[in-house]
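With one protein chain held back, the other chains of the complex are shown just where they sit.
Residue numbering begins at 1 within each chain, and the chains themselves are lettered A and B in the order written.
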Amino acid sequence: MFHRAVRILASFEWSVIWDNRGPLWDGFKSTMKAGVVGIVLAYAIGLALGAVRAHRLPALNQLAATYVELIRNTPILVQIFFLYYGLPVLGIHLETFTVAWLSITIWGGAFMTENFRAGFEAVPNRLREAGYALGFSPLRAFLNVTLPIGGRIALPSTINTAISVLKNTSLLLLIGYPELTYVANNVQSNTFRTFEMFTALAIAYLAIVWTLSALIRFLERRLALPEAL
Amino acid sequence: MIPDWFRPIAEYMLREGLPETLRLAAIALIASVLVGVLLGTLMTLRFGPLRWLIRLYVEVWRGLPILVTILFIYWLPGYDIGPWHVQLNAYMSAALALSLWGSAQVAEATRGAVQSIPKEQHEAAAALGFGWTSRQAFVILPQALRRLLPPMVGLLVNIIQNTTIAFAIGVNEFLQAGTRQFENVTSGLTGQVAPSYAPFAIFGFVALVFFLICFPLTRLAAYLEKRLT
Partner (left out) sequence: MKRLVVLTLVVGLVVAAAVAATFGSAAPSRGLSPHAKLPPKPKLPALPAAVKARGKWQIGVKCDTPPFGWQDTSGKNRGYDVEVARQFAKWAFGSTSKVDFTCVTTASRIGTLTSGRVDIIISTLTWTADRERTIDFSVPYYNATGRLLVKNDVTVGKLNNWMPGKKIVSTSGSIYDRWTKNCFKNTSFQVVSSPAAGVLAVKNGQADAMMYDDAFLVGVAANDNSLKLSSNIFLKVPWGIGIRKNEADMKRWVDAAVRGMRSRDMFWSILKRTIPRRFWKGFKTNAPSPTIKLQYPRSDPPENNCPS
């Protein structure tokens, strides 16, 4: 078994990765393009709707809650197909890249909403009350008290969601978006070099995921709220 | 109430696709829990190399997108073990990929749960004369497993939703069944007719069924979480 593993490693043809570096790099760029757009917009949605949920704003709260429950309890692939095949029926014709980032944004936004809601709700009440005592309006109290503190509390879980959004970009190959997994799978099916392509993919994804996870651990330590609060 | 064109499609989806989805989820859940709890407990041992190995397993299978794992397992060339040519079919590749991911999640959760048991429990059990193994079996693990219950229900929801990724290698699960009929209807060459809003009906139906399964489970997980604390 060990000999077999050694034999496999020895027969690795790294050249197949180098030879295809052009398409692979393009695929990586596509992954990052859709991923970054999705993450940034998901953060925006999460902040806004998280605040709505935490403050229980009437009507908006129920709408946000429905949005979150719908997205969390249905598979992301179904959401992607629903948008890709459904929107044109409504007369909305979007190019593939748009559907790509839109679908992962909607998915990520729901999870970010819950992340930020938990963060905002974890801010001790007395801090907000202190703000009111100082004459803050509810909005200013939110901006100056809840948001900075709650945002810090929520940071680790939101980065986790961002990691998931990036990983989910791989599913976009099923609507023809030429991201990294699509390119690697293509090369693998033409050259039959499954191991090498998988290694390349693993390195690419794990590098990003592990870096971001390390960032979370670092932030958890650095941004830890002092006990006195 | 169900339109004529939709009825046979819905029946096909529920008859052919849904059982596959549920069976795949069940296998993946059982394998994930068994392997995951084992690995998670082993991770709490003070044996460095073993901990490192299991940590590697966890970080790799959690860090990779499940789609990448599934494609790799499916497209790996078969291996000749003795007289047999071993190669996983689509269904088993999907089950294995989901189990690798699921067991990594469970392992991490188990480690967290075991390590969250206060030291006093270990010390009290030792003082009562429990050896290491019986301490684990009768005192630590039961408490850890109880803390694991909410996240396990959450894991089940995720596994059920992630079975749709098996779509990519042609497993005839629920989403694939719907998509296949959608393709038939779009081409217009199978004698089936459908109105233009067919994508909403078909993919909406897929989403609805998943929602009906996952929403109660999500509520259950939240309820169990509350009961614990």
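Just so it is clear, a residue touches a chain if its C-beta (ideal position, glycine included) is under 8 Å from a C-beta of that chain, and two chains touch if they have at least 3 such contacts.
These numbers were taken from a predicted model, which means no experiment stands behind them.
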Completion exercise
Answer for the absent chain's shown contacts is A, B
Handout entry: Sole residue of B:15, B:146 or B:219 that reaches the chain not shown, by the stated touch rule
Key = B:15
Handout entry: Residue of B:23, B:55, B:122 or B:180 touching the missing chain in the full complex
Key = B:180
Fill in the blank from the handout: Absent-chain interface residues of chain B come out as 8-9, 11-12, 15-16, 75, 77-78, 85, 87, 89, 169-170, 172, 179-184, 186-190, 192
Practice task
Extract the touching residues of chain A with respect to the undisplayed chain.
Solution key: 85, 88, 93-96, 174-176, 178, 186, 189, 192
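The rule is simple: only the chains that are shown with their structure count from here on.
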Handout entry: Footprint of chain A on chain B - complex, ascending
Key = 59-60, 63-65, 67-68, 71-72, 75-77, 157, 161-165, 167-168, 175, 179, 182, 196-197, 199-200, 203-204, 206-207, 210-211, 214-215, 218
Fill in the blank from the handout: As the complex stands, chain A meets chain B at residues 69-70, 72-79, 81-82, 85-86, 89, 167-168, 170-171, 173-174, 181, 185, 188-189, 192, 194-195, 198, 201-202, 205-206, 209-210, 213
